[in-house]
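Here's a structure for you.
Excluded from the complex is one protein chain; the other protein chains are retained at their positions.
The letters A, B and C name the chains in turn, as written, and every chain counts its residues from 1.
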Amino acid sequence: MALLKVGGLSKSFGGVTAISDLDFEVPEGQVYSVIGPNGAGKTTLFNMLSGIYTPDEGSIRFRDREIVGRLPHKVAELGVSRTFQNLQMFFNMSVLDNVKVGCHLRTKSRLWNSALRLPGTRREEKQAELWAREALHFCGLDKYLQLDADALPYGVLKRLEIARALAASPKLLLMDEPAAGLNDTETKEMRKLIRRISDAGITVLLVEHNMGLVMEVSDRILVIDYGSRLAEGSPTEIQNNPRVIEAYLGGEIEYAV
Amino acid sequence: MSYLRGFYLLTAAALLLPLVFPDNYYVTVVGVTAALHAILAVSLNLLMGYAGQISLGHAGFFGIGAYASAILTTRYGWNPWPAILAGLVLTGIIAFALARPILRLKGHYLAMATLGLGIIINIVLVQTGELTGGPDGLGGIPTLSLFGWNVNSDLRWYIVIVCVMLLVVWLALNIINSRSGRALRALHGSEVAAEMMGINTTATKTGVFVLAALIASLAGSLFAYQQSFVSPDSFSFFFSIELVTMVVLGGMASTYGAIMGAVILTFLPELLVVFEEYEVMIFGAILMLMMIFLPQGLFVGIQSLLRRVGRNRSELAGPDTGEPEESGRGAA
Amino acid sequence: MFDQILQFVLTGITVGATYALVALGFAIIFNASDVVNFSQGEFVMIGAMSTIAFSAGEGLPLWLAAVGAVLLAICVGMMLQRFAIAPARGASVVTTIIITIGASIFLRGVALLLWGKDIFGMPHFSGEQPIQIGEATLLPQNLWVMGGAAVLVLGVHYFFNYTTNGKAILACSCNRTAAHLVGINVSMMMLIAYGLSALLGSLAGILVAPITFTSYDAGVMLGLKGFSAAILGGMGNPMGAVAGGLLLGLIESLAAGLISSGYKDAIGFIILLLVLFLRPSGIFGKASTERV
Partner (left out) sequence: MPSEPLLKIAELTSHYGPIQALHGISLEVNSGELVAIVGANGAGKTTLLLTLSGVQKASGGSISFDGTEITRMASHKIVQSGICHVPEGRQVFAPLEVEDNLKLGAYCFRDDKRRLSEELERIYQLFPILKERRKQPAGTLSGGQQQMLAIGRALLGRPRLLLLDEPSMGLAPLLVEEIFRVVRELNDSGVTVLLVEQNANAALGIADRGYVLETGRVILTANADELLADEAVRKAYLGH
């Protein structure tokens, strides 16, 4: 069954087309990757899927509900969570608090209850802490619990962002270049983490430039170029598709040198 | 709770001071003003330091509270307590109505809009002379009384205002360490990410703006009763700037920093009086130098200094056991 | 009634011309360095106060005193850039705002120290014989202000459109990296921008001082008005800032005359708020869509 159905999606900025008439479906429980050369429109796609941009045309249906027209926090309420290409950490907070923010939708207490520290709030606070610790543990971050986010190395921050997204207990996790800037060991760990997330029953939509990673973790791959679909299929199909190879390495140009 | 440990210390210190130094001018007179400033700075810090929304018009809400109490008690003979409430209601309505359009703005535009708002409020106070007494101000404001206990001495005012300050600090600390407080800090850290975590950023900003305005209004009412006189000068654009300075000087996003900034900026002029005509110049220079060399503020600066001293000491004592912290920082 | 309105318009244009110069200074610094300089008004004060000090105190002829004052203001502007703004590059908006506010308090403090709290007047440049235009009157000094502002605005326009260094500053403001890559000395351009901005502010102060008098804190309100005018016209557009200044002067003058003089400042700021709420890019600025 398709968890996410995208149909006829288009978006342009000031006359420049970023995404044009794109269709695809993400089956529940899979790791589905979107790849394409730089500037192919992948981040724009993610921003539309999470409600940050409104598409010019088309529909995005998540669990049979329309996402287009909802504000990001309303999209999040449906069970979509995401990470960002350029880290969007809350650097003014501790590691634990960062992940606790992820529990925002699973808790309810309002400003006034919190201010007066009513008993319900305290109970909820304990619960949130439990969930946050769970998410941190899941991502292998237990030992950083007490630190401030701005004291962490880059590779750890990448995983922290995932822990925060997982704390929201999402149905669909959008991951925007989780391995960008990571070294080989960190990339390996990231690969394992993505697998674990998928095994936990969370559908993953992945944008990534590290092809080794993409080929290993993906169930299906969508290739886009100039904002539209170039190919779709299993990792092996994609790797042997001549159009994909040309899109990446470019066509050869003949010169009489 | 662990985050309240500092609060108990603050409470003990604030309440012990007048016992140790009874009838001391610096405690009961300057101290009252410092506590009042601390209330304002803590509230502004919720908005500015935690939620990241600059306001150069906070004195305006302080003024609305003060004048609401002053006018209702002197011209209409109200009891001071319902007058405080009326001030809060009025402030709440104004703040709520303006929050959305104002907080849609960012950076310099937000600064300018809040500054303009503060100036407009001030001009209205000056111009509606038949109500406010105009530039000459309004005197004869009655004092507060609590079940027959008249707040009529410096020491009693110290107790009342310090208690209110402690209450405000307690509320602020509770908020910061709760779901709502995390939402505030999150939208400061990254508005997009906050939205993606399900936080309604518009509603959160509105909420904290109104809350900060309400606390300022309460402080204004207290100020009116304590002084028994108000004039527009106390609520000018300069005072808004001074409040922002308190927050930034002490250290943004730290309640104790805001208190520290309030106390320092209240006592600094008392000390600078020695330098007479150099006072303004030194004040400006301190402001500039602090922001250039210590932009995170005094409180954080001192904290990291202490931490560094502490670390050196633990290194002397033997092999370091706090390895996750060290490895984390080392790699960064 | 018509003559009255004409009178308000003439006054409004004079005041507006001053606002325009301050606003132009704001816009130049904002575009070059992304800093809103809250000490812009202090350049106005320095111009007026030191001219008076050099001419009345040191006995220099007025024009020479004015030249000295402008040079002094330019030095102050460049020092502000070099020692206060440049070291804090990359700091948050709040930090730079407080730095410039600190600078403005500091400069005011120095002025207070040197000249005290007295209010000073300056002789009119060419007499005080009013000129009659219908029922309305105009002082020769008003013409000096309008004419001076016009010359300066044209000069700035020329500088940015017809000189290499003017264009180099524009290049820095639209793309700093690319400016580095073509070999522009960006920090030097920043100094020039602050110097130019100080020159405009101080000349505005000197031109208007004979009409309005001056004191150590005369810059505060003018600075705020100039900032409002710049936002009104659109911060991104120097000529928009000029138009915003004239407009603000006119509105204030008409409001003071026709509604109430007490509310004249308030009306200026209310219009500012309305512009910010409805069209944050300013009346003459280009509407920009914000991308995440």
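We adopt the following convention: a contact is a pair of C-beta atoms (placed from the backbone, for glycine too) under 8 Å apart; a residue touches a chain by one contact, two chains touch by 3 or more.
Quick caveat, the model's predicted, so the values are computed rather than measured.
Every visible chain touched by the undisplayed chain in the complete complex is listed here: A, C. Here the missing chain is touched by one residue of C:Ala168, C:Leu199 or C:Ala255, and it is C:Ala168. Checked against the full complex, the candidates A:Gln30, A:Ser169, A:Asn210 or A:Ser228 give a single residue touching the omitted chain, namely A:Asn210. With the whole complex as reference, residues 164, 167-168, 170-171, 174-175, 177-186 of chain C touch the missing chain. Residue positions on chain A in contact with the hidden chain: 37-39, 153-154, 180-181, 183, 209-215, 239, 244-245, 248-255, 257, in rising order.
Quick note on the criterion: only the chains that are shown with their structure count from here on.
The central chain of the assembly on a C-alpha centroid basis is B.
Rounded to a whole number, the gap between the C-alpha centres of chain A and chain B is 39 angstrom.
Our note on geometry: chain A versus chain C, Cα centroid distance of 48 Å, whole angstroms.
Within chain C, residues 292 each touch two or more of the remaining chains. Counting only residues that touch two or more partner chains, chain B has 192. Of all residues in chain A, only 50-52, 71-73, 76-77, 81-82, 84, 88-93, 97, 100-105, 107-111, 114-117, 121, 124-125, 128, 143-144, 146-147, 150-154, 156, 164-165, 168 touch chain B in the complex they form. If you check the complex, the residues on chain B that touch chain A are 171, 174-175, 178-183, 185-186, 188-190, 192-201, 207, 211, 253, 324-325, 328-329, 331-332.
Chain contact summary for the complex, chain B toward chain C: residues 48, 54, 56, 101-102, 104-105, 107-109, 111-113, 115-117, 119-120, 123-124, 126-127, 192, 237, 241, 244-245, 248, 252, 277-292, 295.
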